[in-house]
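First the structure, which I've put down as structure tokens, then a few questions once you've had a look.
Missing here is one protein chain; the remaining ones are kept as they sit in the complex.
Entry: subunit A
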Amino acid sequence: MKKSKAFWGYLAFALVIYAVVQGMLASGMLDLYYQNMLITICINVMLAVSLHIVIGVTGQFSIGHAGFMAVGAYISAICTMKLGLPFIVGIILAGIVAAVAGLLVGVPSLRLKGDYLAIATLGFAEIIRIVFLNVDYVGGAAGMVVNHATTWTYAFVGVVITIMVISNFTNSRHGRGCLAIREDEIAADAMGINTTYYKVVAFVIGSLFAGVAGALYAHNFYIIQPTAFNFLKSFEILIYIVLGGLGSLSGSVMAAIFLTAISQYLQAFPETRMIIYSVVLIIVMLYRPTGLMGTKELKDLFKVKNRGGSEA
């Protein structure tokens, strides 16, 4: 009962945002530049949330997320450009193939812990990128031309589904199992939680949505090249969730929106862009060392306020 209430509340909130933005787009208040920025924000939010389930919830430090995004991007591009399938089919296949890739990478590498896992996932992501770089079918280093098909609606629906699935997972019994692994793997094992299974499940779900985000990304920029999915992209996604607060879904969403917006505005100053971006990161981490939200969610903040109010 309580859960379904939150679900409908969330859906209504999403609809309101959608209606407002759609209205602004239709009336011309937001031009193409802003529309493009909104799509980029949506894609980055999806990437951040999909990595959040791996690092924030399950505590497995993976820094190869761009690899799964690349799988999704290329698979969807092959579907639409080479095989002539509709875009939506491309998106779904991108998610499925990326999830399979996540399974193949996750099963052997999730036996590793901490730094070792980070290096292994980084390595896998580079392997994926180099495979695409050397396959002529997808254009090699020159990249692959892709039609523009991603609209604001596609991107927004993608974000809503991603957040819904991942927050439901986190609040479920399975999600609590994953949280227990993050907190203490040995204790989780001793409780009878199948730690390997849950780590792989979280990794596969994360890869799936990274693949979908990759598909949306591919159909937004007219061309995809392997260099777009190098380890810098993985770090960019990692920065969103660290800055948002590891373990906080709303934090990672806010950080992704915030940093994407900053980085878009700073494109007007190409020389100093990365310097300003880095300074912003340093300042935030100095003053909020556990990220913007710590492990808290937005609704926790309201709860505390309400409690304080009733006591006063």
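We adopt the following convention: a residue touches a chain if its C-beta (ideal position, glycine included) is under 8 Å from a C-beta of that chain, and two chains touch if they have at least 3 such contacts; residues count from 1.
Going forward, contacts and distances are computed from a predicted model.
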item: Name under which UniProt lists the unshown chain, selected from "Response regulator", "Branched-chain amino acid transport system ATP-binding protein", "Na+(Or H+)/acetate symporter ActP" or "NADH-quinone oxidoreductase subunit K"; value: "Branched-chain amino acid transport system ATP-binding protein"
item: Omitted-chain contact residue, chosen from A:32, A:186 or A:268; value: A:186
item: Residue among A:143, A:177, A:211 or A:244 that touches the chain left out of view; value: A:177
item: Residues of subunit A (touch criterion as defined above) contacting the omitted chain; value: 173, 176-177, 179-180, 183-184, 186-194, 247, 295
